[in-house]
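There's a structure below that I have some questions on.
In this view, the complex is presented without one of its protein chains, the others remaining in place.
Naming follows writing order (A and B), and every chain is counted from residue 1.
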Amino acid sequence: MKKVIRMILTLSIIGIFSGGVLSKINDWAVPYIEANKKAATEKAISLVQPEGKNYERIKEAPFEAYKVFDEQNNLIGYSLVYEGNGFQGKIRLMAGVSVDLNKITALEILEQVETPGLGTKVTKEPFTSQFNNLITTPQIDWVKGVKPDKPNEIQAITGATISSKAVVAIINSGIDQLRNFHDSGVK
Amino acid sequence: MKKQVTLSKEFLKGLWDINPIFKQVLGMCPTLAVTVSAINGIAMGLATTFVLVCASLLISTIRKLIPTQVRIASFIVIIATFVTIVDLVMKAKFPELSKALGPFIPLIVVNCLILGRQEAFASKSKPLRALLDALGNGAGFLLALFVLGGIREIIGSRTLLGFQVMPNGFEPWLIMILPAGAFLTLGLLLGFANLYTGRRDRFEKEALQAQYRSVGKEAVFQNDPSEKS
Partner (left out) sequence: MTASDSEENKQIRFDLTTSPHLHSKWSTQKVMWLVVASLAPSIFTSLLFFGLYQLLIIAVAILFAAGTEYALQVMRNKQPTILDGSAMLTGLLLALTLPPNFSLSATAIGSVVAVGLGKQIFGGLGFNIFNPALVGRAFLQAAFPVQITTWSKPHLAVDTISSATPLAAFKFDHVSTEIGPLFFGNIGGSLGETSALAILAGGFFLIAIRIVNWQIPVSMILGMIIFGGVFHLINPAVNPSPLFHIFAGGFLFGAMFMATDWVTSPITSSGMWIFGLGISLILVVIRLYGGLPEGVMYSILFMNAFVPLINRLTQPAIFGIKQGGQNEKSY
């Protein structure tokens, strides 16, 4: 009996002690972690909406999206965070969209697990800059091997067609969602 | 009572003789998963070493207070506490690194290397020895991860610690930064480590033979694997 009590006591003391230490550390770390997250979001928004000075989360939306404002607090567009399946796993990206939802201002890939050195090219120039001022009506299309000749087309990366297609598909469905949300009247 | 080895030996054995990667072959999951670059290897090595040293020191200090029946549970709670500390600090202060190492920081909890050292050494030794053993093992782990990450980074992305070391004409071997590259590199390194150890043992044995012969005797080795083949 004495043994059992000692076992319970030891484990309890260790548990209480580590719990106490962790709660202290957690209190210290949480503000920093929140700040890091906020800085990352801000940085991404400023990349996809270069003229934006202010932003506000659209709370009513069933997905992550932000209204972006300029210095005079005029709405200049939206930042849309959307994710979907890539070649090997989820691709999470942020796209800046104009107010009328017909144009993309810029694209930023937030998270991906594509093949290093190949699929990961979708995160870099010159692929990403193709999305600057890209028309989204009726939807974005991709071509392969030739230069795109329509305002709503981008060129897929040689050897990483699937990743390129995935990015296009994710943006398309994201914008569709945003349109539906927009049409439903909630602003 | 076994004869005590010197304190310096207690530290140095972790670097090669019982190197966690090359000799004990422990902690393979982080080893294979994070070593796409030398800096990742160093970060992982440092994080693991920190947890190992703290846990070893603490456990060796309170080793007489912990009942044998619940020792594993106690070890895990202590290790998990330190790992969570590392995880939170990294997320707060080094968000980039934390993102690169991803889920492998929390997984240090189940790294067999750490639990293994507690069970095999820290729970039976005085704090000073436990500290030196943990430092040695941590350093050995760090060294191995750095070598592995360095090789993979040089061949897989032409750089070492972010600086370009291979000429532009060298086409990077993408396989080296894929999981397959981790297995190939580790396998070859283990092979070379065994080759070296085998050769060194043979030379030592031959030297011993020669000594015996010089006094007119024949040395007999028991359980000699080399004589079977």
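Going forward, a residue touches a chain if its C-beta (ideal position, glycine included) is under 8 Å from a C-beta of that chain, and two chains touch if they have at least 3 such contacts.
Quick caveat, the model's predicted, so the values are computed rather than measured.
Among A:19, A:50, A:89 or A:159, only A:159 touches the chain left out of the display. Per the touch definition above, the residue from A:118, A:135 or A:169 contacting the chain not shown is A:118.
When the omitted chain is restored, the residue from B:16, B:94 or B:173 that touches it is B:173. Listed for chain B, the residues touching the missing chain in the whole complex are 171, 173-176, 178, 180-181, 184. The missing chain lies against chain A, touching residues 87, 115, 118, 144-145, 158-159, 161-162.
Criterion: only the chains that are shown with their structure count from here on.
In whole angstrom, the spacing between the mean C-alpha positions of chain A and chain B is 37. Contact residues on chain B toward chain A in their complex (touch as defined above): 36, 65-67, 69-70, 73-74, 77-78, 80-81, 84-85, 88-89, 91-93, 95, 156-157, 172, 174, 177-178. Residues 3, 6-7, 10-11, 14-15, 18, 21-22, 25-26, 28-29, 32-33, 36, 40, 115-118 of chain A touch chain B in their complex.
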